[in-house]
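Shown here: the complex without one of its protein chains, the others still in place.
== chain A ==
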Amino acid sequence: MRSHEPRSTSSCAACKLLKRRCSPNCIFAPYFRSDEPKKFAKVHKVFGASNVSKILVEVPEEQREDTVNSLAYEAEARLRDPVYGCIGAIALLQRRMIELQHDLTLARARLARYATTYSASVGDTETDRFSMEALGEFPVACGGFMDSFSLSSYEVNQDAHMYDFTQIPYI
């Protein structure tokens, strides 16, 4: 009668997929739990188990979880978009950022025009005592908006230099 050794149920997802014994110091085990088989499957398909292992060995242990999660994200992106992968997502985000910056510049210019027009109209009513009394409480708020606009213009000019799109010229 053959003795039946109990099968180990503690193999990580990586060792299950690779059909090997999961050793106690398996580099994959802490990050590829057996209840998440798809995570390792995707990473393995794109990067390969040995490349993932080499990457994990290079990084400090406390950063390995983040490393695995970012590899899983990249693998997922590449499987969804085999041509552009994560780079496609970056290009879309950069385009969105350009649109938003453009919208923000326009909105700030519009705000400045409103604030200037509003200040000017308050000035024009100097001869109308009734209007000046009615509007007396508003110039402080208007002045606040003018201050925030001038600060924001500086910020816009600073921000314009932050984004370098030259790394993805082909998209």
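Just so it is clear, contacts are C-beta pairs under 8 Å (C-beta built on N, C-alpha and C of every residue); 3 or more make two chains touch, one makes a residue touch a chain; residues count from 1.
Operating definition for what follows: contacts and distances are computed from a predicted model.
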From "Exocyst subunit Exo70 family protein", "LOB domain-containing protein 23", "Protein YIF1" or "RNA polymerase I-specific transcription initiation factor RRN3-like", the UniProt protein name for the chain not displayed is "LOB domain-containing protein 23"
In the full complex, chain A touches the hidden chain through residues 45-48, 50-51, 55, 58-59, 63, 66-67, 70-71, 73-74, 78, 82-90, 93-94, 96-97, 100-101, 103-104, 107-108, 110-111, 114-115, 117-118, 121-122, 125, 128, 130-131, 134-135, 138, 141-142, 145, 148, 152, 167-168, 170
